[in-house]
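I have placed the structure first, in the form of structure tokens, so that the comments after it can refer back to it.
All protein chains but one are shown in place.
Right, chain A next:
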Amino acid sequence: MRTDDEHVADRLRWLDDEPAGPPRVDLPGAIQEARRRRRNRRVAAAGAVALGVLAVAALPVALNGDGRAAPAPAASPNPSVRSPEPRPAGAWQGVCRAELLPVPGDSRATVVAGDPDGRWLVGRRAPHGQGRMDFGQLIWEGDRVREVELPGSMQQLRDVNRGGLAVGSSQTDGSGSRAWAVHDGEVVGLPMVTSGGATAVNDAGRIVGYREVAPGKPWLQRPVAWDSYRSQPVDLPLPGQRWDGTAVDVDSDGTVLAAMSDGSPDRPTRAVVWRPGAARPEVLPLPTVPGGKATTFFPASVAGGWVTGTAERDATVVSRDGLPRYAVRIDLRTGRAEVLPSVRWVGVSNGQGWLAGTLSGDVPGVIIGARSVKLPVPDGWRGDRQGSVTSFSDDGRVLGGKLESDDQVRPVRWTCR
């Protein structure tokens, strides 16, 4: 080490002081939050979102095989009669361009989810207010943007369907969380017996999420489904008496995907699916990853019969990002699970089983089979090409996400041919 390096190093040692004032670290709060996260690993693992439904016409869905069709909300046009936006035809070439989405005022915002056509995107602004817990919501339809205020704090719209019906949740004072639907700028509280939240919606207007089982114990959740935003929520049947967790997505055919564990908070998170018409849920087997069987699997999305998520395997040597993590895709038709290489963060999959997310170097990108495509930055973008993808249309032509640079984060739409 050079002499002046030693001098700098020496001076650095002066900085080893504790911050002034009493600590405001809250250990009971940490325990509570950890327990809640076990249920909601989807958010914790991918930093992400509820997402995608499928690009085929919505099918009537029966929750418990009773043959009752799920009515679409009146406000939501029948997706089967909507003509999709004109798109370039032909094979997907992976040639994409990026554009920043409009944001009124403070331009810092991010896309959280989109519909299967890529016409609607939902997102949120940088937080403001006390403790920076207040998030303004944004809904883009093409290039038009609408601002939406949800009551409470920690607001987040998590999904939107082809009819522009968006769902999400927020924390309310003292009483836990609330589930919301937004259509045409109107905010509607979802009927709810206790507190809970909505995580996804499909084109038939079926909404899934969770309810909190006991007051003051937000980590104890049960997956629920609403037939429409006006219906009372129905508890989904559990795989076993002690299981708890939250629904994270709903496919266009009504298949519901949940992240659950078996009773004790220390049991690993598993993927659970309810297929339309089936009497009982299925707990998906843990996928095989390099080194053996995964110890836990955090499901992120279901689209077109493809479940994607993140598998972890316990290891004695902890890598830079904690336990080794693998992006995994499971084909619900065959049960076959495969590890998708070169994905750093699972973002979102589309109805063809294509995956978008964050590649190495934090670059946003797309994985199709063995091929990975890095997504570009818009003209004039300064700084790194770092970001992620949170919306991926079924035809692969429209993606939504964000780009980050220093203190900036901007919502982005990529269009590809």
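Just so we're on the same page, contacts are C-beta pairs under 8 Å (C-beta built on N, C-alpha and C of every residue); 3 or more make two chains touch, one makes a residue touch a chain; residues count from 1.
Please note the rule applied: contacts and distances are computed from a predicted model.
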item	value
Per UniProt, the name of the complex member that is left out, chosen from "SigE family RNA polymerase sigma factor", "Carbon-monoxide dehydrogenase small subunit", "Na(+)/H(+) antiporter subunit B" or "Branched-chain amino acid ABC transporter permease"	"SigE family RNA polymerase sigma factor"
Identified contact with the non-displayed chain, of A:P19, A:G90, A:G105 or A:G380	A:P19
Of A:I31, A:V95, A:V193 or A:V234, the residue in touch with the unshown chain	A:I31
Residues from chain A at the interface with the omitted partner, ascending	1-5, 7-21, 23-27, 29-31, 33-35, 37-38, 47, 110, 126-127, 132-133, 154, 266, 314, 318-322, 362, 386, 402, 404, 407, 409
